[in-house]
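For this depiction, one protein chain was excluded, whereas all remaining protein chains were kept in their positions.
Here the chain labels run A and B in written order, and each chain numbers its own residues starting at 1.
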Amino acid sequence: MPPLVLASDFGIVSPYPGQMELAARACGWAGDIVQLWHEWPSFRVDLGPVLLPRLVRPLPLGSVVVAVVDPGVGSDRRVVAVPWQGATWIAPDNGLLSAILGEGAPSYDLEDYRPVASSAHTFHGRDWMVAAAADFLTGRASLADLPFAPNPTMCSLPPPGLAFWDAFGNAVTTCPWEGGAAGAWWSAEGCLTQVEHFSQQPPGRLVAVRGSLGLWEVAVVEGSARQHLDGTLDLLCWKDQ
Amino acid sequence: MPPLVLASDFGIVSPYPGQMELAARACGWAGDIVQLWHEWPSFRVDLGPVLLPRLVRPLPLGSVVVAVVDPGVGSDRRVVAVPWQGATWIAPDNGLLSAILGEGAPSYDLEDYRPVASSAHTFHGRDWMVAAAADFLTGRASLADLPFAPNPTMCSLPPPGLAFWDAFGNAVTTCPWEGGAAGAWWSAEGCLTQVEHFSQQPPGRLVAVRGSLGLWEVAVVEGSARQHLDGTLDLLCWKDQ
Partner (left out) sequence: MPPLVLASDFGIVSPYPGQMELAARACGWAGDIVQLWHEWPSFRVDLGPVLLPRLVRPLPLGSVVVAVVDPGVGSDRRVVAVPWQGATWIAPDNGLLSAILGEGAPSYDLEDYRPVASSAHTFHGRDWMVAAAADFLTGRASLADLPFAPNPTMCSLPPPGLAFWDAFGNAVTTCPWEGGAAGAWWSAEGCLTQVEHFSQQPPGRLVAVRGSLGLWEVAVVEGSARQHLDGTLDLLCWKDQ
């Protein structure tokens, strides 16, 4: 059976990812649940087009991905479901799914799954989206039965810059190297040396690495780019080629 | 099949939650395991009555919840099992289950599950409680077969204050808003504006939010109350109404 995949900006130290998983079980979902990532940068909905499709590769056929990134929780903003590449994507209608929608995928309205009598208004992931996901996964519901959500919110691609720092202190950037995208990161001393893996340069060297997400990463060999660059990419610039 | 639910103060960076899960598999538990939360505030057994029942809503029928919060590990203190709302709760006998016991649930003694020849005395969650949980979940054991644990340890409700900071920097407090509980958080400038969701106030505003756990949260709209309040609630007070 395909998995339920959860991603959010909740933070791994919070109880909210675990509560989402427990809610899925309470909804009767007995298959796999993948806690993919809960450190999505706060409020960075604009990173959706760059990160979301890349984080889920490879994605098992039939998966349901629930992705929750603010702002908008609790308000009247819609929750939408979108079919893409054999999977169903559920997210707030705030632009997070722009890349998918931009490819022409239709957007469906999940208002029917909104809990009528829910007392709290701040945890749609647990109380709303996961219930819909369980219904899709178990076949109790189908996108074909839902109304369209016209004019979904779209956001534009983010400028070249930082997507997130990983735990090694590597800067995962918004700049793709896959698919023939051409460009390079530059410091005051010139174009950063581009490598395929760290063993190609000596320890301490600042490099641009072809990262595993298909994005350029700025890294220090056997060190921390985050420390080296004092937590910003301000001293670097990106030049298209 | 209902899940095994794990909660503790072990910290998510430690290997102990993973070791509990592996031990459950080694005990033959093949069903679901939910790693609910491992950032319970250290030694705050008194938060049990406020947090524990709220973290597990909704709780699948037949679940077994193993909750481990110190102090007392390794000493002669008992480990108890308590039935409540269709689930079985396993915890050290240090007051963590006070809310449940206060509703009249009987407490059972898990001494029979204590490993006789165990060499280490500091990881009852892995070596003791999980083994009992696996037996309850698989039907190899039943509370009805166990001796009562008379006079379980009880602790009183915590005073109004901080339960924990979540990853957004929201202060989850010990003060309920659910169930008709009445009261409010005040600053020097008056009663904190109460909201149901963040979109009701402009960014930067300090507010009291009806949180998803049924507890008041003190938050800054699109900001961090933890930073705003310098990591304490000292400048705020709670007034019953």
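In this section, contacts are C-beta pairs under 8 Å (C-beta built on N, C-alpha and C of every residue); 3 or more make two chains touch, one makes a residue touch a chain.
This structure is a prediction, so every number in the text was calculated from the model and none was measured.
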| item | value |
| --- | --- |
| Hidden-chain contact residue, picked from the options B:Arg25, B:Arg140 or B:Lys239 | B:Arg25 |
| Residues of chain A (touch criterion as defined above) contacting the omitted chain | 1-3, 5, 7, 12, 32, 34-37, 39, 55-56, 58-60, 166-168, 178, 196-200, 209-214, 222 |
| Absent chain, residues of chain B that touch it | 10-16, 18-19, 21-23, 25-26, 30, 42-43, 70-75, 119-123, 126-127 |
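Here is the rule we use: only the chains that are shown with their structure count from here on.
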| item | value |
| --- | --- |
| Length of the line joining the C-alpha centres of chain A and chain B, rounded to whole Å | 29 |
